[in-house]
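For this view, one protein chain was removed and the others were kept in their places.
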Amino acid sequence: MPKVISNGDELDVDLTQPEIKQIKDLLERDPTITEWGMFDVMHSEHCSYKSSRPKLKLFEDAEKNYDYVLAGPGQDAGVIDIGDGFALAFRIESHNHPSAIEPYHGAATGIGGIIRDILCMGVRPIALLDPLRFGPLKGNPHSQWLFKYVVKGIADYGNCTGIPTIGGEVEFDKSFESNCLVNVACIGLGTIEDFEHAPSKAYNPGDYVILMGGSTGRDGIHGVTFASRTLTEMSEADRPAVQIGDPFTKKLIIEATIEAVKTGYVRGLKDLGGGGLSCALSELTGDGGTGGDIDMSKIFTREPGMNSFEIMLSESQERMAFIVKPEGLETVLEVFRKFEMAHAVIGRTDDSKVLKVKDGNSLVVNLPATALSDAPTIPREEKRPEYLDKLIAQQTPEPKKDLEEIMYDLIASENICSKEWVYRQYDHEVGVRSVVKCGDGDSGVLRIIGTNKFLAASVGINSKHCYLNPYEGTKGGLVEICGNVIANGAKPMAMVNCCNFGNPEIPESFWYFSHAVKGMADFCTQLRIPIIGGNVSFYNEDEVNKTAIKPTPVIMIVGIIEGKENVITLPFKKTEHDILLLGETKAELGGSEYHSVIYDLEGGTPPHVDEKKIKANWNFLFELYNNNLVKANHDVNKGGLIITIAEMCFKNNLGVDLDFNECYDDNLRDDEFLFSESVGRFIIETQPKDYNKIMEIAKNLKVNVKKIGFLIANPEIHIKGLKGKDVKLDVNKMKKLYEVTIPNLMEI
Amino acid sequence: MTIKIAVIQFPGSNCDLDTLYVLNNVISNGIEAELIWHNHFKEAQFDGVVLPGGFSFGDYLRSGIIAAHSPALDEARIMLKGGKPIIGICNGFQILAEAQFLPGALLRNDSLKFICKWVNIKVENNKTAFTSKMNIGDVLAIPIAHGEGRYYTDKLKELEENNQIVFRYSTENGELTEQANPNGSLESIAGVCNLEQNCLGLMPHPERASEPILSPKQTMHGRLFFESMVEFIKRRVS
Amino acid sequence: MDHQEYIVEVVLENKPAARDPVGETIQKDLLAKKGYNMVSNVRSGQYLRINISAANENEAKEIVDKMCNDLRIFNPVTQNLTILKVTQKN
Partner (left out) sequence: MDHQEYIVEVVLENKPAARDPVGETIQKDLLAKKGYNMVSNVRSGQYLRINISAANENEAKEIVDKMCNDLRIFNPVTQNLTILKVTQKN
């Protein structure tokens, strides 16, 4: 690791020799040690996106191409205009490395961080979501420990701050055993005015710079460097102490910030996260085209004797930076006093375009405001892994078990079974907005009080599919997550993503990233879904076993439902209603749960995405919604369509009579048809009297929809019309298996 | 007449806005509810008060204990003596118990986990300021969301004799089973009142159960609490 | 009078009737782990370490005692409070 020296102080930096030279050339002098530290942090992978930036360029410019997008990538959160004067902000982030070594506080501070990102858009955080990945739970105390405390950390932090966790996702897979993934997403709601009051830049010279919230301590110095290397690369001693979250202080910061923004005197707002003050101050002034004069002695510290290096680089939690109009200073400070929030006026902006930080008489930072954000990019090599062809060529074995037995096994498997153990621990109702609650729909649905609109949000990705084909797998993830909000009646409005991959310096790992991003860009451009933000987490790679995590480009979609009558839920409602299957089923078992649970097989042909057909299916659904024809809806994914149907039976304890006789082409085997994970399919409950009308619409839109059965009062699933013998499943038994898997593993 | 109700905001309250919304926009009928920051509260200006749910002072040390020392509780004590109605919901209940307005204590759930879930509670006393619109034996559908809601008292007998047990967790049919008791509360107790019956504390959240759109079975049992309160206030002042 | 800094350590525990789910759970987990049959009982409590300036050890203890009672640092309905130790800070 290169060493830099300034005035006798030495510092190990992650900068490359050319970067070091470039920095010296730029400044035409040797930086101070504090400045070196700032460059080091701001040029880290985590802050600078040095590996990923060239690839992210594939994304359309959302702000330019979509008139309702108010803020796109590059801001703390994406923001869209949803009409009626309201703005919706959302963002997703990873907190993988800290959570892997301290699941409780790692996950909690992850939630803390994402809340700040939303808050600094000037809006109130109203929902959280949490896509998670761990090693399998069964027989694995380490995974159980991580899972238990990650969930508890999210619960304790989210519940205390009064933000409902309305959804999330969990997958268990061996590749996450030493690198678990903890991604967290937050949605904020406010008026367009609120949003306009809080840009993340200081564009006006002469404004006050205020630091508010927790005190600055020695904790978390170099957290971002930690996130920019593999876990094994950093020895125990290197690891920064994982931070302790303080949701109580965060709750007060939320209230104080919102009240301060409402005064109209705030002109800029930024959270302190990775890189601490260095990052916040340089971005505020750099992006605003101003400079700043900061007095280090005004910054309230937790411990005496902290030097400027420590203060500028501390990543202490629960802090916000405000840019305040001079005439409103007292009003804003009065708000902070009411909430008893510690605060200090630490300086003022000016028109120098230089960020100056004084420590007594010495100028410890004196940098062009944009110098830190102009980090270089590094082109990375990419290479398709050699093992892929062999994996994809794997054939599905002939089933040795009865289909019944297989279905019972599947419903009880860790990746398919109920996640109620998780969401019962989350307050998912605070806010009196939760209309479709966890378990009742594919997405979480919140009403937007004061309008007749509802928002639906969902997150996830199928890591197994992405492993076999990151391009198709990522598109498939988009189909699924969009499908989740569509199933509840929403139109997908915008997407944010969180790219979790291995070490970008390894060509195979970078290949996965590159193809996932391309999949996102292609799909979203074709289906007109703006990408309004994201986050990249690299280095999720196990150095000892030389294995990376399965590629996990998590997708988050937020959609809008117009009108209460268009909110659709998952459970089957009424006997004698029809059950329709929308979409085509192909022999796409690669990366399926069927392969993995029954044969311990990872390979095969993964699902392929045909955007035209997907689009037609979505239009078909919207047409049905417009005519009020859908009584229940659930998209088909892990485990295939019988699993989907069973899940729909549970809540109202209904059964179904299925006949697949005319449904599938002769080239498919029974198991291929039943367990295929072909994307873009839905199971829909409709009324028999509407059948002709629905088929008429289907014909017009050229979609593949078939009636496959009807609902019965007896809680049994009867399956006829297979090539093999008929199947009969007990819904109560399936439900029991579905419900007990996680509690049995987690509660001794 | 307008009925003035204070919804007290402690640092860390988080159901304050929800409760305010329900009082002003769902119940409305003559109510003017106002959010009051805890150390700005003056009891004389109000006819009744709600201590909302949340995590006052982070629930650090013990839920409700730090808020119980707030000046707001001194004001509330005057109100209580004057016979005005006070309801504590969830964290509000914990505060009232710690401030000794109500008997007993709320301990960590026996599962050691936070639980967010719709449950049923059975009405045991409809003479309080908040239950006059209910009948004894009624079963209400209402959600809970708490980590420390296990009710405990060393004066069970007294409570029973004085009719201070207002709600118990039950099945949909009103049976008191171990399964229907979500947190291990003593005798399935979900809510209690003071001797004078003008102060009620309960763990479930009526404000989350006041609109059909938020309720799994489209019920709105939560309104009964606030409507009873309005009735009580009207009767009191007339 | 010269004041010194003292450290007072206190523990709050649930009374037996109020149960101790934390201790119970640890014990249950231990049983499942096997190999811990030498452990016969586990009780949990909340620990506080208070730095206080006082004239002497006794006063330090008295102040903490009074504070805990007056402010209901422990809930007498369900908890017991023990002052574990008073030490002078050096």
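Labels A, B and C are assigned to the chains in the order they are written; within every chain, residues are numbered from 1.
The definition used in the following text is that contacts are C-beta pairs under 8 Å (C-beta built on N, C-alpha and C of every residue); 3 or more make two chains touch, one makes a residue touch a chain.
All values reported here derive from a predicted model rather than from experimental measurement.
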Residue among A:53, A:174, A:218 or A:338 that touches the chain left out of view: A:218
Residue among A:11, A:101 or A:668 that touches the chain left out of view: A:101
Residues in chain B touching the chain absent from view: 11, 57-58, 60-61, 65-66, 69
Chain C residues that touch the omitted chain in the full complex: 3, 5, 9, 11, 13, 22-23, 26, 29-30, 33, 36, 38-54, 63, 67, 70-71, 84-85
Touching residues on chain A - with respect to the absent chain: 101-102, 104-105, 145, 214, 217-219, 239, 241-244, 246, 248-249, 302, 317
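By our rule, only the chains that are shown with their structure count from here on.
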Comparison of A-C and A-B by number of C-beta pairs in contact, larger one: A-B
Inter-chain centre distance, chain B versus chain C - centres from mean C-alpha coordinates, in Å: 31
Inter-centroid spacing, chain C versus chain A (mean Cα positions, whole Å): 42
Averaged-CA centre spacing for the pair chain B and chain A, given as whole angstrom: 36
Numbers and ranges of chain B residues touching at least 2 other chains: none
Per-residue overlap in chain C, given as positions that touch at least 2 other chains: none
